[in-house]
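One structure follows; several queries about it will come next.
Of the protein chains in this complex, one is absent; all others appear in place.
Showing subunit A:
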Amino acid sequence: MIAKHEAVLAALLVAAVLAAAAVSPWLIFILTIATAKGIAVLGILLLLRAGQVSFGHALFVAFSAYTVAFLAPVLNDVALLLPLGALAAMALGLVVGAFVVRYREIFFGMLNLALSMVFYSLLEKLYTITHGTDGIRVSLPRFFGMALERHAYEWAVLVTALVLAVACAVFARIYLASPMGQGLSAIKTREARLEFMGVSARLVLLSAYVISALMAGMAGAIIAMTSRHVTPHLGYWTASGELVFIAILGGAGGVIGPFLGAIAFELVRVYAAASFADAWQLILGTTLLLVIMFARGGLWGLVLKLTGRRA
């Protein structure tokens, strides 16, 4: 029953995003970025199921975004840039994951942070290649062979992001219900038992890690093609912290939570920054504090409570 309930809520959320974008076109940019971040946070959620928090997943967002920026001059089409950026992040996730899944808890989190900061430093220091903190501009890509004018292009990317978000949420739900997904909670509670069942806990975690890198890569590619300007800040530790922040805000109990969290985060940030320029971080921090204190299940938990459902 919860699946049907989730499907209805997901459909309502997608409709609300499209309606908001239609009514206020200036929101298209914000909602596209929010949807992209929601996809990245969905990957974080998979790792949270295993009790592991990554403080370095902006690495994959930035890696994909820079892949898009480097490839754009020669392959300037969303249909090519998006999959190539995402696959590049997934490949990096496989390499990094093979190393970090040997560690747990704080070591896992900090190793991810350290590796993301190494990449951030490279982006910043290798000026001749990356243009340092100036970043790289991405010219307006074609959309599946079509040269769209800017407004139509922004709509096309938003719809693409929403389609990917729904596909990723459906996949994550199926994955979490499978033995592999259930194995993630098993890692959190009795990892040794998995080994004595003939199952490699590292392989279970690695599979989730690679999927999470792929999702972060999709997010990075969408962000690069939306903002059309990539800078090292995409890989900075605060960007990774933001993803964890959104995961807690949205709630880790369901696959819609990351998207609720991301949309709420971006909207609060935009409106708070516009209304209280010097205090938007205070407002965001207070929001998170309230969620942690009074709604442990995050926004998704609140939605379930309000609609009389249990996770």
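Basically, contacts are C-beta pairs under 8 Å (C-beta built on N, C-alpha and C of every residue); 3 or more make two chains touch, one makes a residue touch a chain; residues count from 1.
Keep in mind that, in the parts below, contacts and distances are computed from a predicted model.
Not every chain of the complex appears here, and the one that does not is recorded in UniProt as "ABC transporter ATP-binding protein", selected from "Hydrogenase small subunit", "ABC transporter ATP-binding protein", "3-oxoadipate--succinyl-CoA transferase subunit B" or "Membrane protein". Remark: the omitted chain is touched by one listed residue; of A:M146, A:L203 or A:A279 this is A:L203. Considering the whole complex, the residue from A:A186, A:L243 or A:A262 that touches the absent chain is A:A186. Note that of A:F108, A:Y175, A:Y209 or A:F265, the residue touching the chain absent from this view is A:Y175. Residue positions on subunit A in contact with the hidden chain: 174-175, 177-180, 182-183, 185-186, 188-190, 192-200, 203, 207, in rising order.
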